[in-house]
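Please see the structure below; I have some questions.
What you see is the complex with one protein chain gone and the rest in place.
As written, the chain order gives the labels A, B and C, with residue 1 at the start of each chain.
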Amino acid sequence: MNATQLNVGIIGAGRIGKVHAETIAFRVPEARAISIADVNREAAETVAARCGIPAVAESADQILANPDIQAVLICSSTDTHADLISRAACAGKHIFCEKPIAHSLAKIDAALAAVEQAGVKLQIGFNRRFDPNFSRVRTAVARGEIGAPRLLHIISRDPVPPPISYVKVSGGIFLDMTIHDFDMARFLIGDEVEEIYTAAGVMVDPAIGEAGDLDTALIVLRFRNGVIGMIDNCRQAAYGYDQRAEILGAVGKIATENCYPNQATLSLGDGVRRDLPFNFFMERYTESYTAEVRAFVLSVIEDQPTKVTGLDGRIPVVMGLAARKSFDEHRPVRLDEIQ
Amino acid sequence: MNATQLNVGIIGAGRIGKVHAETIAFRVPEARAISIADVNREAAETVAARCGIPAVAESADQILANPDIQAVLICSSTDTHADLISRAACAGKHIFCEKPIAHSLAKIDAALAAVEQAGVKLQIGFNRRFDPNFSRVRTAVARGEIGAPRLLHIISRDPVPPPISYVKVSGGIFLDMTIHDFDMARFLIGDEVEEIYTAAGVMVDPAIGEAGDLDTALIVLRFRNGVIGMIDNCRQAAYGYDQRAEILGAVGKIATENCYPNQATLSLGDGVRRDLPFNFFMERYTESYTAEVRAFVLSVIEDQPTKVTGLDGRIPVVMGLAARKSFDEHRPVRLDEIQ
Amino acid sequence: MNATQLNVGIIGAGRIGKVHAETIAFRVPEARAISIADVNREAAETVAARCGIPAVAESADQILANPDIQAVLICSSTDTHADLISRAACAGKHIFCEKPIAHSLAKIDAALAAVEQAGVKLQIGFNRRFDPNFSRVRTAVARGEIGAPRLLHIISRDPVPPPISYVKVSGGIFLDMTIHDFDMARFLIGDEVEEIYTAAGVMVDPAIGEAGDLDTALIVLRFRNGVIGMIDNCRQAAYGYDQRAEILGAVGKIATENCYPNQATLSLGDGVRRDLPFNFFMERYTESYTAEVRAFVLSVIEDQPTKVTGLDGRIPVVMGLAARKSFDEHRPVRLDEIQ
Partner (left out) sequence: MNATQLNVGIIGAGRIGKVHAETIAFRVPEARAISIADVNREAAETVAARCGIPAVAESADQILANPDIQAVLICSSTDTHADLISRAACAGKHIFCEKPIAHSLAKIDAALAAVEQAGVKLQIGFNRRFDPNFSRVRTAVARGEIGAPRLLHIISRDPVPPPISYVKVSGGIFLDMTIHDFDMARFLIGDEVEEIYTAAGVMVDPAIGEAGDLDTALIVLRFRNGVIGMIDNCRQAAYGYDQRAEILGAVGKIATENCYPNQATLSLGDGVRRDLPFNFFMERYTESYTAEVRAFVLSVIEDQPTKVTGLDGRIPVVMGLAARKSFDEHRPVRLDEIQ
């Protein structure tokens, strides 16, 4: 045991819980996971074995009650996030929580109030900020490499839509998918959005429309500082995960391209081709998952503010609600209309 | 003299008139210019000498009255277009006219009625349709290479804003600059736009705002077939002319990049770099200027419909008026609101 | 008629003769072709009609005898070049001649002696020097952008081999195809090659081998200044014409890529693709053909040295002979071994 290591408990051993457990085990020597829980105990046991986590807890409660645990990673389903944040805060644990905190502002506010009161740290899992491509774009803006930003483009398309069963509980495309892009927009520009206009439709699968949701959207953002932004979302891109951003500024532009598993190009008689980009977030954002968890651990150890705060978790939900309202009312909606 | 050559008169010997004169002289053996006129006679003489045009006319009227002339290229200032079209039609000349026909729909309709009545051919100078990049994108859509289109992006940024004196008579950014992109949107998707929403501002030069115009805009297009499109305009891009399009379809996407004077890449100690793209339309769209004039000549010779009709000249003006109205009224505007 | 125009006669109305005739007619206002000859009179007549050349001469002799002609473009078959150069020089004509001057150094030397004696200008048709990509590479070297050159790569592959009938009279791959690359190597580095080593084989078509020639080669060049270069040749590239160069220097590298008819990229379910590069020299090197002829005309008019001299035409032949000798003797061969 290493005295300087942060003791972490992991709540949720699903897809992303497993990723974070592996990160803690294999790539963040400053921390170790000492307990993991999941409603599916077997899942927790598998991850524990894989990652050398010594204990599998009966429940999230058991993890929160464990006095040796200093911080928790909340990787359970979205509907449990807000409540777990509140309880973890009350238990004095520092908290890393997957996005979104909740689909309701009331729940989010309650959770954030608990965190505030407890004085613990909270980081929300907007991992894309830690991607080397998007962080390079942010750096260019922050350093003034492109001058004052004028126009922002975010392209964010999934390879395939989620199952309809998931769509129904997802909170809708704006809270489930666009939420990452709302965060990205704020992060890249370094300013707040004032107004949103949404053009959207159901183009991928009518069943998504029947579930009351949309699958394709173009969302216009007006920032306080005058920048005009645009998010392009589609639940389906035949060629794989499409994750790009571009900013035009007063003295230049910066644009980032997709990432590919290899840099090989094949020139044949009928065209020049390359293999597809990384297919989905697990491959595309590998580095960012490591970096965000490491950043959280270091924030706790060094007693620094986290890089993605509770407020950073709240605002994109407001933006998602505004985006839907704009679509429903067919007009631009100001964020201050959302309570 | 070649009996099969089309005899052309050129009205206007400014920048674009000179380009078209050179095209006729050097690259379209099926036609020859036999007369040219300009309010600045010296300009006309210079072009005539350069391009071997045997006569410099006193006026546009003299060209229209010349019975040897079968077709005219109208390259004079925008305010003269509609009237010249009407008079050329009455004189029985086939007409190639630079965009836009006019800033007012009434004038456009009068011109188009004259063309209709005379039964002459009319082609509007939306040259970008003839650019090999954008025509490749159109081909992909038309052939179904990317499946049914869903989302369209057009990026169209000038390197530098025009002089304020020009801004004041330009009809505004939407009729002067975006008009090309409105045409491109219709051309690429092959369908009509129903509704437009504009977010725009003055970010380049306050003097443009003082002149009542805008310099930066993001315009959302809703097509009848459900496609959602976006045009990104800025009067200033520090790195040069930026002209791109991208379409996401059901089975793929197609995207076209800028064109560069050379394909050389320099790798140095502080980064990898290449020279800037072509700086402006004269260099970037060279091929398209040749191709559009050649297409016009062939349409006349072969008695085929022109590739860019009078209606194609009218609709983008409607779109430009709708875009401005949307900005002024801060709401989405349907094209059928514009009379 | 324009008094300042250079009167040109064209000898040869084949593929390249037609290109140069069009260039003179449509793109070099400083010159005009007043006569053209070809062993196939019909070919000459077709080009004359297309390009407005007023006379079709009976023979090259008639062109050389025409006192109004100040300069000739020699575009006939290779075996006629040296003799025509000598006779044109004796007739006091300035000369643009396609490469190679001849396959034998004795013939070349005789022709160059005639030029020397007559004091006329001679430019050899190494058009690739005028290509914007390769000239950008040269500029980088000349300006010191990459520091002192160390390693040079030239990739030069044809899309398809010529007919065997042509192979038999071509002088072999080194004098027919590599000759351009030998010139390019000297041009890019700005220094002379001292020694050549050839590795080569017959990989494309056994009939080429049966004709005593090679179709695939890798040729190593040692420059006097120590630079090591490499030429990669193949008579067949399934994906089209492949024309690239790269130089590593002390402070960086410059590399140039192929040119494409469009910049569109198609992303589909099975890969990301683009259309093929320009298929062959007529499309790929269009600009360079114009630029070389224009440069020749200006050299004559302004009485400046030509940009590709007779010596520039001789040395690549020496290199080609050395390359073949290296292959035959399976050893590095110094250029001074070639007489």
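Throughout what follows, a residue touches a chain if its C-beta (ideal position, glycine included) is under 8 Å from a C-beta of that chain, and two chains touch if they have at least 3 such contacts.
None of the values given here were measured: they were computed from a predicted structure.
Enquirer: Given that one chain is not shown, which residue among A:62, A:267 or A:309 touches it?
Expert: Answer from the full complex: A:267 touches the omitted chain.
Enquirer: Just to verify: which one of A:113, A:169, A:251 or A:311 makes contact with the chain not shown?
Expert: A:251
Enquirer: Among A:13, A:48, A:95 or A:137, exactly one should touch the missing chain; which is it?
Expert: Considering all chains, including the one not shown, the answer is A:137.
Enquirer: Of C:26, C:126, C:174 or C:197, which one is in contact with the hidden chain?
Expert: C:197
Enquirer: Pick from C:144, C:226 or C:269: which residue touches the chain that isn't shown?
Expert: Only one listed residue reaches the unshown chain, and that is C:226.
Enquirer: Go through subunit C and note every residue touching the omitted chain.
Expert: Here the touching residues of subunit C are 147-148, 150-151, 153, 157, 197, 199-201, 203, 216-218, 220, 222, 226, 228-230, 232, 234, 236-239, 242, 248, 250-253, 330-332.
Enquirer: Determine and list the subunit A residues touching the chain excluded from the picture.
Expert: On the side of subunit A, residues 25-27, 29, 50, 132-133, 136-137, 140, 145-146, 251-259, 261-269, 275 touch the unshown chain.
Enquirer: I need the residue numbers on subunit B that touch the omitted chain, in ascending order.
Expert: 237-240, 267-277
Keep this in mind: only the chains that are shown with their structure count from here on.
Enquirer: From subunit B, which chain is the farthest off, judged by mean CA positions?
Expert: Chain A.
Enquirer: What whole-number Å value describes the gap between the mean CA coordinates of subunit A and subunit B?
Expert: The computed centroid separation for subunit A versus subunit B comes out at 43 Å.
Enquirer: Averaged over CA atoms, how far is the centre of subunit A from the centre of subunit C? Could you give it in whole Å?
Expert: Here subunit A and subunit C have centroids separated by 58 Å.
Enquirer: So which stretches of subunit B touch two or more other chains?
Expert: Expected reply: 251-253.
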